[in-house]
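Here the complex is missing a single protein chain, while all its other protein chains stay put.
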């Protein structure tokens, strides 16, 4: 069952996502429960190169399950993309006899892990940890649920403010290449329109949609704008709408990085716990270059290869259709 | 496609659950979008009998997606269980030519709907709306995700308080016959132990588990108690533990009805929107006596018959196992 | 004690502020408790002119104490500034024999009330309801405490995100002419710097402050920008800093209108209740053209005249000094 694994390590890399700490906790405790030594790598791949690797025990992950961010920190690391960098990283793992590695992050993180696995035979398992939900093989990535909750909390507050006709609120949310946050936020907040990077909505279409709302006596309208939209950010779009439809009173909110933080939702904590638990079990079974993910209500593995190459388009188009019906 | 349906009604019944309003909104707007008149029944089956039925339009469900509770109210109704009561209810529907009914609630609600469907041929579709998550055919019921979030918010605050050895916090959560809330809350809050109605944990087992924690230098422990446990509520159990293990300093929190309220999470709002949307589409397709539910990431139907009879035991036993590993 | 008052009205005007509903509730119930009829005016002064005035009873303010926004709505009203408009407004009050008016809002609201009082002898009492805290005579205005809580919730989430050197977060908060929100938010969030409309901080000064932080190994810095700053909004300032100090990674959040919404904090609900209660009691005592406010821990009156003319500069400069000490 546990062929060779005696020492494993865990790192977080890329933009942080709520639930990373809950996942680190699960990796550490599942490892220890199974008689394996667990190391934490600080600041992602940079820490591997800098030998910033610390032993962890069950208590070193106490009282972190509810914290946003990551106690292991993350960092961008160009050096790891070079042959020399990866060689150093491998030697640091080797010197501690670490033969299994759990990486928590997004596509950049997985690309690095894959190379390490291919070139040096390190057993690597990936956990999808990114608020963008843009990986193939997991219905939800860590932090996605929390990020949407953060967005709708903000929009709920905006809804409170005095209704007045022809008032348009533009809310910019994260997702440069992926409209997942924007789409689900739009449904959950009851927004009147949503602009996604995957879909080229013209300003005319947007205006038409809002005018319909006005004709049915909506008192104010909320438009969710994904930061990667071709017409620009919320400010640019609000300006353009205002120029052509001067009677609108436009107000802009840019949520920015606060969407990456916050205490993880119960959904993200449970998902993080299950994924961390599963990742270690995959290592113990001798598996490698797999991503563990949630499909339906079950934890399944997908090859990192597949997770990376098929991730392009994940937008739930039936939900997009529904948004129109529900915002009449 | 839409055989006969011209008028439909929606009601909420049983204990309320966050997300009911989002679902009512979806039912009303999906109906209207499809050219159907939609009526709201106030106070559940009682309102059917009392003819407390009002026409609804797209604006009557504006700005409710984020509200806890239900704008249609709920009530217990013994009269509906009698032949006379059901007859009166049917006539009130008939007089408005309402031929389709969406009921949002738990098993009691569905039992009533089933009878109405069987006896009078009213087309009925059920939406699982209960925080207990105790219905077969839907991985999640409306309000379940929000309720767990409410519980973990409370426990996070308790975790903040000063660590001191041998301090035990007992938190009583809802779920008289179902440990679903307790189990998922335990995972998401990182609780040290959980007592479920489905499982006869002895006090000795509980103490043993806590002593293990103490030996690994845990500074304080949290025990989640489902209200239906055989040893009684959190107070009773705390008292019994204290009697036999006097060195423990025990503290009790009873969350009670606040678990039924609160603004629905994004997960519950999206689920509610999808289920309400699907329920109306089922009516339009001519279907009846079905429950719409979430399975995996898709909306599927289950016969109400099946939803009711198979609901007995839904506890995720793999998660229960995992809880032990992660709380070392 | 209650000379002539038999009918009073209440309105909200200007930008809405959390706590307005709690105050409306207090006005209505205190009036009714004292045997006075209470009317609600919809949409501020516009409603006075349009005769949009409704009778209220104790139940019409049930379950609103916790809601953001205002059930009476607000609106801008240019017409009320004309003699004709005010004349019509007065007649509508007169026709219902309303001789006392409670207005909840900011300086624009009070200016209108004062004219109505002076010209027509209507008894008017003002309640300071604005998140900006820019009125003389009340240490806190309604909504100010809630707005600051909203801001710090956002900043707490930003603090969660991965530390990396030379990362600067710029957070734009409300307060075009008043840095009150910015200053208190800066203290409560532990921000490294704050830019206020009342104070001409140069970009050099800002950079110097941040460099000091960097030299003491701060991993990232948060700068609060009041929307009225002479260097422009957070975007403009971030851009200018980036241009001159290219090694900074700058991130921007614009909170916008969400600061006006949200469920009022306990502080604002209690303040709102006390002020509404006091406003009616002032009317009953025969007082007019007064603002009720919180000074120290007591409710005191200030003439509207004084509240308006002395409101210019309220910045707590000792707190500004303290901010520097505490952000080392």
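The first chain written gets the first letter, and so on, giving A, B and C; residue counts start at 1 in each chain.
Throughout what follows, a contact is a pair of C-beta atoms (placed from the backbone, for glycine too) under 8 Å apart; a residue touches a chain by one contact, two chains touch by 3 or more.
Note that the structure is predicted; figures quoted are calculated from it, not measured.
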item: Visible contact partners (per top-of-document touch definition) of the missing chain; value: B, C
item: Per the touch definition above, residue among B:15, B:31, B:47 or B:293 touching the missing chain; value: B:15
item: Residue touching the undisplayed chain, where the options are B:261, B:276 or B:293; value: B:261
item: Contacting the left-out chain in the complete assembly, out of B:109, B:150 or B:327; value: B:150
item: In chain B, positions touching the absent partner; value: 15-16, 18, 67-70, 73-75, 150, 154-164, 169, 235, 251-262
item: Interface with the unshown chain - residue positions in chain C; value: 25-26, 29-30, 32-33, 58-59, 62-63, 65-66, 139, 145, 148-149, 151-152, 156, 159, 184-185, 187-190, 216-219, 263, 265-267, 269-270, 273-274, 277, 295-297, 319, 322, 325-328
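Here, only the chains that are shown with their structure count from here on.
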item: Between chain C and chain B, distance of the C-alpha-averaged centres to the nearest whole Å; value: 39
item: Rounded Å distance, chain A centre to chain C centre (Cα mean); value: 36
item: Whole-Å gap between the CA centroids of chain A and chain B; value: 28
item: Numbers and ranges of chain C residues touching at least 2 other chains; value: none
